[in-house]
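Take a look at chain A:
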Amino acid sequence: SAQAADDTIKVGILHSLSGTMAISETTLKDVMLMLIDEQNKKGGVLGKKLEAVVVDPASNWPLFAEKARELLTKDKVAAVFGCWTSVSRKSVLPVFEELNGLLFYPVQYEGEESSRNVFYTGAAPNQQAIPAVDYLMSKEKVQRWVLAGTDYVYPRTTNKILEAYLKGKGVKDEDIKINYTPFGHSDWQSIVADIKKFGSAGKKTAVVSTINGDANVPFYKELGNQGIKAQDIPVVAFSVGEEELAGIDTKPLLGHLAAWNYFQSVDTPINAEFIKNWKAFTKNDKRVTNDPMEAHYIGFNMWVKAVEAAGTVAPDAVIDSMIGVSVPNLTGGYSAMLPNHHITKPVLIGEVQENGQFETVSKTPGLVPGDEWSDFLPDSKDLISDWRKPLSCGNFNVKTGKCGGKGS
Partner candidate 1 sequence: MLDVRSVDLHYGAAQALRGVSMTAQIGKVTCLVGRNGVGKSSLLRAIIGLKPVSGGAIHWDGADVTKLAPADRARRGIAYVPQGREIFPLLTVRENLLTGYAPLPRGKRSIPDEVFELFPVLDSMLERRGGDLSGGQQQQLAIGRALVTRPRLLVLDEPTEGIQPSIIKDIGRAISYLRDKGDMAIVLVEQYFDFARDLADDWTVMERGEVVLAGSRKALNDEDVRQYLTV
Partner candidate 2 sequence: MRRAFRWLLAACVAIATTSAALAADLRPLVQTMGSGGYAGTEKALNQLSEAGDPAAVPVIEALQAGDLYVRKADGLVVIARKAGAGFALTDPLSGAVVGEAASGAIDKIKINNALRRSISATLGALTLMSPDPATRRSAAEAVFKSRDANALDTLNTAIAKEKDERIRRVMEQARAAVILTAGASEGDTQTAIATLTARGDRDALALLSMIAASGATDALKTAAAGAVAAVEQKLMFWGALQNLWYGLSLGSVLLLAAIGLAVTFGVMGVINMAHGEMVMIGAYTTFLVQQGLRTYAPGLTDLSILLALPAAFLVSGGVGVIIERSVIRWLYGRPLETLLATWGLSLALQQAVRSLFGPTNREVSAPSWMSGAFELGGLTITYGRLWIVVFAFAVFAALLVALKRTWFGLSIRAVTQNRPMANAMGIRTARVDALTFGLGSGIAGLAGVALSQIDNVSPNLGQSYIIDSFMVVVFGGVGNLWGTLVGALALGSLNKFLEPYAGAVLGKILVLIFIILFIQRRPRGLFALKGRAVEA
Partner candidate 3 sequence: MSAEDTLLYLDGVSVSFDGFRALNNLSLTMMPGEMRAIIGPNGAGKTTMMDVITGKTRPDHGTILFEGETDLTKLREAGIANLGIGRKFQRPTVFEPHTVWDNLELALKAPRRPLNTLTYAIGRDDRARIEEILDITRLSPKRERLAGSLSHGEKQWLEIGMLLAQDPKLLLVDEPVAGMTDAETEQTARLLCDIAGKHSVIVVEHDMSFVRALGVKVTVLAEGSVLAEGSLDSVSANQQVIDVYLGR
């Protein structure tokens, strides 16, 4: 409704509610509704109520772009919280840049991107993958690595980074095995057997899994059935959270690992409060929380704070006031928005418990700042991003001292 636009501030929610990604994204829509609801109870923002505009891009990437455009031009939303897969983000990116909108992206991703209009509240590879590998190397004394992933950009990039990183640490070629599977792969018999084989060469072996989405359940079921125990060959995953574990019998998976910036099991008052609200909001005391939810929690609060600081929802003003905003995260610290539009986060390594939760076994002592351009890729190691004026550049080359990548 057009008149309502004056006394409410609209917030777009762009998460798939149907299709293959609904399984992950629907929860994020719900958590956004809850956050908006709570904010309204606190009196809204700038004295106005927030109004959520929910659309369903249906796991269809061009539809993401179309819906983003619709949210920005038709509904005139002040900010959009959404996307899960990288491709959906890539699809909407030009739209947000063209129409100068704001997107909060809550999922861990491969990095190599920094847009003025996007705030990346999920983990960059250095906030998840690298610390996880470090943990395995130091605590589990792993010498041999299986990098298993779904065949798409995030695993490919992450594995490239990890491969470079591992080789830098002296791991030999023959001790790294990379394996890719198609989306939704469901027959893991041979691959798990292969992992077992690779792991019985006498050296301590671990699996770094960037297996995506639906394929995880059959993968873990097969791991359990073939009796691969965490104490023999631990699997550390970057895409498996509480929500995914809810679909699996975790007893055989005791001790397998995940690296995130948040676990539901984290014992802080603020998290307990969040979980309580969440269960109340969804009227389901079995509902679990997970890392991307926390990312939205942080992103939303940052946005609220930035808007209050700017005194307006006008995009340029909000973008400028976002940087440096710091809000409590759910693990007991504060996360801050960096000039590169990524945030600082602690990195937690957790082991799967019988009840489907993670037990934190390691936590970085401080916060890790998100690094958009990986230091382990030759073409991006010289790049930085800083959206503060006067630099205001997403791909500044420190070697050439120019904005715009390495070429110009």
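For anyone wondering why these and not others, all candidates are chains of the complex that A comes from, given by their letters.
Going forward, a contact is a pair of C-beta atoms (placed from the backbone, for glycine too) under 8 Å apart; a residue touches a chain by one contact, two chains touch by 3 or more; residues count from 1.
This is a predicted model, so every value here is computed, not measured.
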**Complete:** The sole candidate from 1, 2 or 3 in contact with chain A in this complex is number 2
**Request:** Give every residue of chain A touching candidate 2 within the complex, in rising order.
**Result:** 17-18, 20, 22-23, 26-27, 139-140, 151, 179-182, 184-187, 189-191, 193-194, 196-197, 200-202, 214, 217-218, 221-222, 224-227, 230-232, 234, 243-244, 246-249, 252, 254-255, 257, 351, 359, 361
